[in-house]
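Reading through the structure tokens given below for one structure.
Just one protein chain is left out here, and the rest sit where they should.
Up next is subunit A:
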Amino acid sequence: MMAGRVLHAQLHLLDRQLADQRDGRLLGKVDDVELDLDAEVPVVSALIAGGVRIPASQVIEIDTAIQIRRGDLDLDRQDDWVEQHVIDHIPGAGDATE
């Protein structure tokens, strides 16, 4: 992924904030890390957040938050559910605050 930087899975990956690299939208926390032990050196093959598997190829940058390429990953399911069933029924839900 990134050459020349040592990452500590517990310190730099687990429980770190996930964000969409395009718009900065917050997409959950890293709950678990999937390791590929068949490779010559074990590598992180995916991150798990809220039951969704994020392949390492979609991880763009590991900064104070982990920037990912969202693609068609369904990381907003719960938020969308609350939006459709509750929040959108309240007037002004789609307005920016003044």
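Assume a residue touches a chain if its C-beta (ideal position, glycine included) is under 8 Å from a C-beta of that chain, and two chains touch if they have at least 3 such contacts; residues count from 1.
What we mean here is this: contacts and distances are computed from a predicted model.
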Missing subunit (named according to UniProt) among the choices "Mn2+/Fe2+ NRAMP family transporter", "Ferredoxin-NADP reductase", "Deferrochelatase" or "Bifunctional protein PyrR": "Mn2+/Fe2+ NRAMP family transporter"
Hidden partner chain, touching residue among A:Asp36, A:Glu61, A:Asp74 or A:Asp88: A:Asp88
Sites on subunit A contacted by the missing partner chain, in the whole complex: 12, 14-18, 25-29, 31, 49, 64-65, 78-80, 82-83, 86-88, 90, 92-98
